[in-house]
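A single structure is presented below for examination.
A single protein chain has been omitted from the complex, and every remaining protein chain is retained in its original position.
So, chain A:
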Amino acid sequence: MMSDQPLIGQPISRLEGHLKVTGTAKYAGEYNVPGLLYGYVINSTITKGKISSINTKIAKALPGVIEVFTHENRPSLAWFDMQYSDMDAPPGSPFRPLHTADIKYNGQPIALVVAETFELARYAASCVEIKYTEEPFSTDLKENIDKARAPQPGLATFLKPLPPKPKGDFEKAYNDSFAKASGEFYHGTEHHNPLELFSTTTIYEGQGKLTIYDKTQGTINSQLYVGNIFGLHFKDVRVIAPYVGGGFGSGLRPQYQLFLSVMAALELKRPVRVTLERNQMYTFGHRPPTIQNTRFGADANGKITALNHSAIAETSQFEDYTEVVVNWSNMLYPAENTLMEYKLVPLDVYSPLDMRAPGGSTGSHAIESTMDELAYKLNIDPIELRLINYAETDTSVGRPYSSKELRQCFIQGAEKFGWSNRNPEPRSMRRGNKLVGYGMATGIWESMQLPARAEAILTKEGKLLVSSAVTDIGTGTLTVMTQIAADELGLPLADVTFSYGDSKMPFAPIQGGSFTVSTVGSAIKAAGKALRKKLFKKAKDIKNSPLKGTDLEDVVFKNGDIISKNNPALRVSFQDILALNKGAIKTTNTSLPKAFKLKKYSRAAHSAAFVEVEVDEQLGVVTVTRSLTAVAAGNIINPKTARSQILGGMVWGISKALREETITDYKLGKYMNQNLAEYHIPVHADLHDMDVIFVEEKDEIINELGSKGVGEIGIVGMPPAIANAIFHATGKRINQFPIHFDSLL
């Protein structure tokens, strides 16, 4: 079974795949216990104001209705903002469900009906009479740009830095430049829409103890949140999320169904499940609408001399949600004169929330479409323009890259895509009555690493158990972590079990930002390494050990044996060690990013996206007929799951450029298409030939695995590549997403 090849780098299928496709995998809303109660949330139907009265009498009188919780009868809870905070909380004052009669946004949860069945709870909810006093509100970013102001810094800006300071004299350099390109870009609100509905099942265990099945991207994040707000010992709060049906950022913060489920379970001392309906998934967190302006200037050789990128984004009235929109262009293009600005407009909406490649997928559209425009102004091929301005170091902060094989992405991507077949003239290529366009764009996403812990145990039977509290949001975390652990101890996959998604396991941060492999993978590797060391020591401690006098560097771990490299006859088996040890052997280890070393480098994954579109000349209908993304993301642990990540990102790129939008009625201050029939994400008929290349990239700095993470990079380059291809096909540059086909009539 065991080959000599390491498991890292093998395209291993998801270990839990069969459970998911057969419906056997259980999600947070599927844990049934006797006596389970069902909560149904009532949401505000006004956008701003106060609840003047809330009458629950009729609802409460219905047989089978247990309680209706509102701001009037909720239990007394934690006082301070900080206690409502979480690992992804922006600076400000976190929203508190059922806190007061104040309404801050449309869809705000204002009551929880708890009943013996879901259907009864839902019906009872329609019997609750609520009267409001309405106040004027603003939800339209475009109408309120005069209110733009700088964001307040906070803990969140550690991972999401505010724009770098201006360099040189942008205005002068831009005015003096040989070629200029500029644009205004608008992106509307988008919602994450994971397939799994948000749900929490809280099981009241007695004596202040809770077991909570939660849809989340961070079990410990939910555990700390619940402990802080409800004044429980952390050890008494166990949060489990074994399977997560998609997150995309929506589970990075504890959502209100968790709060309401726990509150009801504690008050009623019974198990309570709260599942949100699809339309309620539009009442927390979204990608914020953003207006961007760019001005790029270049000399006659195509060298970019001046970069200006400004963004104005929406936030809520209670938190300053920020994302990195404008920091990227100078990381990619080493201009001497830069001006990057990022401002917020607080509106009467819920706080925005990280959504796949937050900021990056927004900013890249403006940057890469402006680059495309500049290429036309200069009459230089778009790839050539990027090579002329290739940043060997990150000039935005003056640091080298830990590794950067973007050039290879351009070369290999262009070759496989057939970029050389492109006639640079817009509207010059066609098939029948379809205009054909080729477009490309660069993608970039920062590679971060956070601290994490992991445990590794060699059981009496010689099996390896590793664990971490991290979730698997469908990305392949279980499989990848199993591969890493197996390689560290030289065991076949079948002998390794990775346990995860449980807050009682060793600490892991929230799962997002493409940092799970580098963060948790490093912790697993460290725990494995520690176990390796321990086993080797025990092997040497055996009486007359064949490995006496050997160093750890001089042995290999293979198939349950520790073998001398110099003389393979000299070996000690795990069984020999375990026989003497009388029990399992266990290590727990913490992996901390090597902050001092890492600080000297900029660390990022890169990509080059290539797209072919067909645009119906008369009808405007756009089809993305071919797309290819070449990715440089360091060591790829599992090419199969990584490819799925990139493909998923590319599909989302098609969605962002051409399909999805949360339609807002600003007069009502609410979202109008809160369902999957009217919120358009791509269907199979929208997807055609798609391909992924991973270029080889060695990175000895970033972490011991040399891996950068691939969760976001797949989406970053696609939307501008599509917009650029549409320009090439039609000669029309549409800077508002999604590009409706009727804008091409």
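Keep this in mind: a contact is a pair of C-beta atoms (placed from the backbone, for glycine too) under 8 Å apart; a residue touches a chain by one contact, two chains touch by 3 or more; residues count from 1.
Please note the rule applied: contacts and distances are computed from a predicted model.
> Pick, from "Periplasmic aromatic aldehyde oxidoreductase, FAD binding subunit YagS", "sulfate adenylyltransferase", "Cation:proton antiporter" or "Amino acid/amide ABC transporter membrane protein 2 (HAAT family)", the protein name that UniProt gives for the chain of this complex that is not shown.
Hidden chain identified via UniProt as "Periplasmic aromatic aldehyde oxidoreductase, FAD binding subunit YagS".
> Can you tell me which of A:Asp616, A:Asp691 or A:Glu704 touches the chain that was removed from the display?
Considering all chains, including the one not shown, the answer is A:Asp616.
> Which of these touches the unseen chain: A:Ser53, A:Asn175 or A:Asn433?
Result: among the candidates, A:Asn433 touches the missing chain.
> For the chain left out of this view, which of A:Gly9, A:Gly246, A:Pro426 or A:Pro682 touches it?
A:Pro682
> Please identify, in ascending order, the residues of chain A that touch the omitted chain?
The list for chain A reads 45, 119, 122-123, 126, 432-433, 614, 616, 618-621, 623, 659, 663-665, 667-668, 670, 672-673, 675, 677-678, 680, 682-686, 740-742, 745.
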